Structure formats: structure tokens, C-alpha cells
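First comes the structure, then the notes that go with it.
Here the complex is missing a single protein chain, while all its other protein chains stay put.
Order as written gives the chain letters A, B and C; numbering starts at 1 within each chain.
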Amino acid sequence: MSAQGMILQTVASPHARAGESVSVVMLKVVATLVPATVYGFWLFGSPAFWLWLITIAAALVGEAVCLRWAGRDPLPLLKDGSALLTGWLLALSLPPWAPWWIGVVGGLFATTLGKQVFGGLGNNLFNPAMIARIALLVSFPVQMTYWVVPAGAPGLFDGLLITLGQMPVPDAMSSATLLGHAKTDLARGVDLLHTELPGHAFNWVGARVGSLGETSTWLIAAGGVALLAMRIITWHVPVAMLAAIAIPAAIGHAADPARYIDWTTHLMSGGAMLGAFFIATDYVTSPSTRAGQVVFGLGCGLLTWVIRTYGGYPEGVAFAVLLMNALTPAIDRLIKPRVYGRTFGGKPAPLQKGKSK
Amino acid sequence: MSEYLILLVSTALVNNVVLVKFLGLCPFMGVSKKLDSSFGMGLATTFVITLASGACWALEHYLLAPLGLNYLRILTFILVIAAAVQFIEMVVRKVTPELYRTLGIYLPLITTNCAVLGIPLLNVQQANNFAMSVMVGFGASVGFTLVLTMFAGLRERLSLAKVPQTFEGAPVSFVLASLLALAFMGFSGMKLG
Amino acid sequence: MGLRELLNGVRWGVHPHDDHKRPAADVPLRVMPLPERLCVPLLQHVGAPALPVVAVGERVLRGQLIAAAQGSVSAPVHAPSSGVISAIGEVTAPHPSGLPFAAITIALDGKDEAGDALAPHADPFSLSPAEVSQRIADAGIVGLGGATFPSAPKAQLGLKLAVHTLIINGGECEPYLSSDDSLMRVRADEVIDGVRILMHATGATKALVGIEDNKPEATAAMRRAAEGFAAIEIRPVPARYPMGSDRQLVQVLTGKEVPSGARTASIGVLVNNVSTCAAIHRAVRAGEPLYRRIVTVNGGAVAQPGNVLAPIGVLIEDLLAFVGLKEAPARLVMGGPMMGIALPHAQVPTVKGCGGILALTANEITDVAPSACIRCGSCVKACPMGLLPLELSAHIQAGEYDKAEAKGLDDCLACGCCAYVCPSHVPLVQSFYHAKGEVWKRAQQKKRTEFTKGLAQARTARLEREARERAEAAARRKAERAAQQAAAAASANTAGGASA
Partner (left out) sequence: MIAPIASVMFLGLVLGLILGYAAKVFHVEGDALVEELIELMPGTNCGQCSFPGCSGAANAIARGEASVDCCPGGGRALAEAIAAKMGVSLGAGGKADSGPKLAQVAEHLCIGCARCFKVCPTDAVIGAAKQIHGVLHGACTGCGSCEKECPTGAIGLEPVPLTLRDWNWTKPALAG
């Protein structure tokens, strides 16, 4: 009996698989973002919707063009949903009435220079949505800090004109975010006890100035809890990050309320919730061990607070996440789980004889 | 004391020598393929910059300024730096031959690292006192080491990634460096205290 | 970390939603009728292959020795039934490569005539531990859980290292398989007696039988059988794959970890499978060598799945013909779905360590093309050894085997948890198999280089010595010649002088 030519399949075990596919995971994340996004559309009207659509389309186009250029079939890879998620997250972090080209440039930047240059999904070193947001913020500071109050949502067509820059936005609509306002006042020498917040700067329900991801804090947090419940993310990154924002904020505010914003405002403002549950938990760019994720989350939170409090920019979540992304390989290298039968240093565990219990 | 701490943070992060001032890019691109060797490079450069900052301050204040030989500044500074590099080269060769071989030409090339000459010159320009000069040198080199090891860690991971052929090697490293610089923009305009 | 892990304290591994063990586990044990021929392999264990002691054409009887153990770590092979040796040659091995290995083919005559049994002993406890071990060795018993390490040298090692606890592995954590379960249900007394004999052979004072809590019938039967033996404790353990791995079971039952690279005996425990214990009972009490075992035949393509008592060496096609097939299987697997071997075809014999044959349908194997790793960390959470499968795999892909080794490749059990949970369907286990093979190859190469280096040095030394000896001999001859000439000259001189 010869073995030649009889091998049907040389496949390694296991012969069963349980893992949910990548696209299912991505679509579940997207699904948890839907309530917050819809609430944002309701608050800011159709310009927000058009910008969201344009940003996602640009992200998908960027991904497809790169894949085609690399000689791969784009369609099956677009279906993994990662470019959709990237575009969506970027759209949630933009000023809702930003002009169309902000969405186009951001979406393209995110999937091309942020991701495909490094080899596509799984190989990018920085969170694509945040790197695009930062690139936009640094390059177009005026458009990226032009916020509107959530009032008088225009119709679909008017909204499209606003997004396309064909209709001027009334001055009365423009405002500053809470964090931005506080930063400006502190820089002018007005302390926080005497600052006068403009209307719509803060609202517990969420009808306030900001990006889609900032206003609907509760819905974002609810989406995050849903992700936790579906076991797509673990508690390590979000809890560590929120704690590392809240604890220094609480200490600072207790020490000097005129200089430091209190911790609830910190958590409810900017991209704290979106960052903690959806951005910092990005699988690709965060550490792969539980302990590493805690360190990563703490770093994100602390840097967020430091940049918000001392930095030149009012909001620091995106910067903090990117800086910690850059440290992720180092964290993964330094913090490893203990291997069974080995010490934390990786040496075989010493023999310990004696009676068992 | 807090003044020096602020100086340290400001030179290490806010005015990072590599990502904000764009000095010392040669070793930043050259010796960032392996985390261990780039950390070694960082330590060697830290030694040279800190020593050179102190020595050049002394040179400036006790030799060049009193004798009015300001035009010899660059020449004498380079002399001091070259000597310090020679010294560290001998030490590295003796202590860790592997690191010596890995660093290769980049070890003697610390001499031409513009950050090394730039920081003593900056100190003279800003009329820092001795302690501040050393602190600026140390802070800048800590920033250099931090960014270099960060970058090396990223590149180590990148070496396992399937980068498109067009971008393989230097191009993707430059893209990566620019994205890292973007992230460091977060520290810009930081006012401590 | 989910609720289940919080409750049972086990944080590693996977818990398949459907373990596919039932209904096969609940079907009464069937005895397979004798096939026309059997191919009994010579290497069914870890160690040196057995050496045939019969010739082609010779008639053998059931239980007769047909191949003897070779060396200290080896096991003999016995004829499972009576018949004529029709060939001693190569058959396809139950191995993914489909390469052949040596086997003795017996054309059965169907009479099933018994040969002389090994000396049975009514009271094994009156024998010395060494004598018990000898009987275990003579019966060809190897670890039946799949590791197939010969049981006798293992028991002797336990005795030498003074182990205090026997861990009896009734985990059977692989989905689909229920051969140990079935054995414990119907032959619990044999298992418990085997445990007692093994305790005697190893000098252990205590035995912990770990049974996964998804086998309540087996646990109850074992509890009944163990009544009155205080030293034997039946302990249900959480059903979680890979509970049946010795290191994990030791950890759960004793709270201790086996140091990396060491055997369990080094911490005073010895792990044996329940089937091995039953085989030991039969060998020592009844003198029956190991020539048959319970095999689970299961999978979506099988018409009547269940447990079958089958002779060792039966061809898979005969076994499948006995249970019947509903459809052509998409894959044949020896062992469980997590760690089993995909067989090249059905003309492959079973071996002592084979506890299950699966005929899986295309739906069950769900082969999906791998996509890029998204670093989700599922594999890290699943790994029972605390490794980072995603990093190991990335290093292996880049050809950095040394880095993979430094990150614990040797500690990998190849249990398959990582690949099971991977959402990108990365073939992690194949990567690890490949890397382990590569590392082994290099170690062999290194050993070889050292050996040949020694040979080369010996040769250089020999050549030098020969050259020196030649030179010395030449010098000696020259000196002798010179001395002779001198002597001749001197004598001539004296003669001359005398004459002068």
C-alpha cells in the first residue's frame, strides 16, 4: 500500500471552530453606535447626516482603492466592516456641521495613510479614525472647532447645502464646546468660578454643543455596556481609562475649583465615553493582555486629563489614545501573562515537592 | 526644583527633539529596527548629550567667552562631542559587543547627530546656567530615547506586518514617523503649573 | 471573564456550546464483530518500535505476543484474534502526512482461539511493585488517553521519585468523545481496581479521580465502585476544554502547577487515564494483554454513533462499515475534533491510543479561509498555558523561530483552544506544529554538527599522529642506519687501526 497520491487533505487540528467571524464582530460594534448616531441626527439635523454619509463613503472608497492598488479583490475585504466602523467613528468625532471636504479628507486619510499603508486590517499601528481626526484638527483648526448649537435642525436639502458650503451658517448658531470654552476663559485669566457658560454648553440629557459622540454621552455609554454584555470588549480598558480621567480630575477640582474642572464634567464632555468604550478598545491598536489593557487604559485616561488641563488643545482623548497606541508594542513586550509552570520572569517554576493538600 | 522638573518635561515631551524640532533624525530612522539596540542607542546618546551639555557650558564660560573666542564655538564643541563619542564607543565595545556590532556605524555617527551639537548651541543661545544646561541636555536626550524606543517598538511590530510592496522599508517608516509626530502634537502649547 | 469562569474559578480554555457527546455516550456499548483482517502497527507508543517475533505464514492465537518491546521505553504488541500472519510491512499511518509505518497484517480465521494468557494473579497486592510493573509491561499497556507513553516505565519512575498522589484522568474534555465515559459507566469496578493496583505499583498513598461534571452517570458509577476505598476520591471537575490535559487537571485537583519542562512526577503526582487503569486491571488480574479497547465512533456522517469495543489494528473502513455511514464524510478524524488527526483515507488501522473515530460532515468542520489577525486577544484569553498565540504565530510567519521559542513555544500543548476561538480563522495550531518541527529539526542538525565536529577533530588528530609516527619511524630508521653506518665505520676503523 503506497502513500503516494492518496493524501486527501493535510489539515491541522482543531477540526471545529467557534469564533465569530471578524465581520460579525465589527457589525455588532456598529450596531451599538446606531442609537447615539440617530440621536445626533435628531439634534443637529440633516447636515450631520450628510457629513456622516460622506465620511463613511470616503473611508470605504479609500479602502477599496488601496486594496485594488495592492492587487487584491476589495469586495470581500470591504465586507469585514472595519472600514465602515472607522468611517463611522470618525464621523462621530467631527463637528456635525463641518463642510463636506472635511469628511472626504478625513475618511480617505483614515483608511489610506492610517491603515492600508501598513498592510490593512490588523497591521495598522494607530487608530485610523483618531489619526484622521488629529490630522484634520492640526491642518484645519478653524473648521474642526466650528461647533453649532443643537437648535433649528434644517431640512434634508438645506442641510445638504450647509454641508456643501452653499449656505452660510447663521452666527447665532455657532458656539464653543464646554471644554473649549473653559480653556479659552482660563487663558484669558477668567477662572472657572466666574466663567459664564454659553447656552447649550452643558445639558445632562445631551442637547449640547459638540460632536455626535460628545452630545449623546448616555447612549454611547449604553452602547459600550452592550459591547461588554456581548463580550466583544472587556472592562479593563474602559474602566481604567475613565478612572484615570476621573481620579486626577476629582483631586484637582477639590484642590482648586477655580482652575480644575470637576470629574463629572470631564467624563460627560469631549470624547471621554466614545474614547473609553469604542476607540481605546480597538483590538488592533491596544495591548492583547488583560494587565496590558489596564495599563493602556490608565495611560489614555491620564494623558487625556493632562492634555485637557495643561495642553494647548481643549480636548485630549484622540491625542492620548494615539500616544498610547504608540506605546502599545512596548506594553505588550513588557507586560505578559505568566506562562503555566513558569515564573513571571519566564523561567521554569522551581520544583516544590511535598504532600498535596 | 519644580522649575527643573518643568524644564525636563518641556524638553522631553513638549519640545521633543525628534518629533517637534526634527533634530537627530539619522539615528531615529537608522537604529530603530530593534527595541533593544535602540534603547542602547538612546542610552549612549543620553550620555553624550548630557556630558556635552555640561562640558560645552564650561568651555563656553571659562574658555571661549573670557578669551573672546566665540568663533571657535562650533569647532571646540565638536571636539568635545567627538571625544565623548569615542569614549562611549570604547565602553560599549567592551561591555556589550553584541550592541556594538548591532549599532555598527551609527555609534561613531553620534558625533554627527545634529541633536548632540544643537543642544549645547541652544543652551548658549538661551544663556542657560550650568544646572539648566545639563537639565536641558538630559531632558532632550530622555525625549530622544523615549521616542526612539517607542518608534522601535512600532517598527518591530511593523516588521511582522504585511506592508504593501510600494511602501516597504523606508517609506512606511516615514509615514509612521509623521503619524507619531502628529500624536506628539498633543503636547504642543502645554503650560505646566 | 464571564459568569461561568467566575463561578468555577477556571479562567482558561474554551467551553463549546454543544459538546456533541450525546446521544452517542448514552447508546449501550457494542462489540464489533471480527473483521477479515487486522493491521497491528509496531509503533503504537512513545519510544522504540516493537520488534516482530513472528514470521509471515505463521498462525497466531488471540493474546499471543507478535512483536516484543525493544529497549527500556517501548511496548510489546499482541495478536487481537487468531489467524495467519499475511504480511509484515508498511501500511498508512494514522498521521496527517499519510506516510507509511510498519505493521503486522493478520488474516483472521474467525475462530478467535485464545492463546496462553499471561500469568493471571488473584492477589496482585502480594506482588512487589516491580513485579506488578513487569506484568503491566508484558501486557503492552500504554497511556490510553492519547499520550501513549508506556505505563510500566512511568510507574517505575513514579516509584523512584516517590510520588504521593495518583491523578486519574476521567476528564475526557474533547467534544464528541465518550469512550472513557462509557468505560466508567459499565466497568467502574475494573477502573477502581486498576487504580488500586497502580497505587501499589507506584507507592502512591492517595488517588484523585477527576471526572468532568458533564458525566453524572459515570461519576455516580465510579462513586459506587470506590465506596470502601478511602484512599480513592472521586472529584467532579468543571467541564471545560482542555480539562483532560494532565497539567490542567493537576492544577485543578491539587492547586499546584507542573514546572515548565518538568514531568508531573517532579511535583509528586502521576497522571493516568481511566482506560489505562482498566487495562491494568485486566492485565494483572486476568492476564489479558492490551489488544482491544473502547472506541467512540461519532460525527454527523455516522448512522449509528456510539461506543464500540474493537480490536486494535482494525481498519477505519471496517469500523465505519460496522456503524454505518449516512453520507460520505467530509473529513475523517482520529481522536477528538480539537486535537485529533485528520486521516488521509479510511485504510488506516486504529492504535492503542485511539479513543475515537469521527466522520465529520462539511457543516461540522466549518473550514473558512483565514483572514488577517485583528489582535482581538481571544486566543490569549483561551490559552490554558498563558501564552500569546497571536505573537507566536506572527513570529513563526516571519521565520523567527528563536523568538517564538523564547516566548514559550515549547509550553504549547497544541490543544487548539486558540484556533477554535479565533474570529479570523488563523491556522494557529498548524503554525505551532510547523515551528515545533522546525525547532526539532534544527536541534537535530546541531547535535549532528557537534557529532561530526568530534569526528573531524578525531580524524585530524589521527592524521597528525600518523604523520608524526611516520616521521618518527623515518627518523628512527635514519638514526638506526646512521648508527649502523657509524658502527660499521668504527669497526672498519678499529679494524684499520688494528691493521695499522
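In the analysis below, a residue touches a chain if its C-beta (ideal position, glycine included) is under 8 Å from a C-beta of that chain, and two chains touch if they have at least 3 such contacts.
Owing to the predicted nature of the structure, the values given are computational and were not obtained by experimental measurement.
The omitted chain makes contact with just one of the residues C:Pro96, C:Gly170 or C:Pro337: C:Pro96. Listed residues C:Ser128, C:Thr366 or C:Gln445: the one in touch with the omitted chain is C:Gln445. In the complete complex, the residue from C:Glu58, C:Asp116, C:Asp402 or C:Glu472 that touches the missing chain is C:Asp402. In the complete complex, the residue from C:Ala67, C:Ile85, C:Leu108 or C:Ala372 that touches the missing chain is C:Ala372.
On the side of subunit B, the interface with the absent chain consists of residues 33, 37, 59, 63-64, 67, 69, 72, 75-76, 79-80, 83, 86-87, 90-91, 93-94, 97-98, 101-102, 104, 162, using the contact rule stated above. One chain of the complex is left out; on subunit C, the residues touching it are 93, 95-97, 99, 101, 369-373, 396-399, 402, 426-427, 430-431, 433-434, 437-438, 441-442, 445-446, 448-449, 451-453, 455-460.
Here is the rule we use: only the chains that are shown with their structure count from here on.
Compared on C-beta pairs in contact, A-C and B-C come out with A-C as the pair having more.
Taking each chain's centre as the mean of its C-alpha atoms, subunit A lies 32 Å from subunit B.
Computed centre separation for the pair subunit A/subunit C is 50 angstrom, with centres defined by C-alpha atoms.
Subunit B and subunit C have CA centres that are 57 Å apart. The residues of subunit C that reach two or more other chains are 372, listed in rising order.
The set of subunit A residues that touch two or more partner chains comprises 119-120, 122-123. Taken in their complex, subunit C has these residues touching subunit B: 372, 394-395, 397-398.
The part of subunit B that touches subunit C in the complex is made up of residues 159-160, 162. The touching residues of subunit B, counted against subunit A in their complex, run 35, 149-151, 153-154, 156-158, 161-164, 167, 172, 175-176, 179-180, 182-192.
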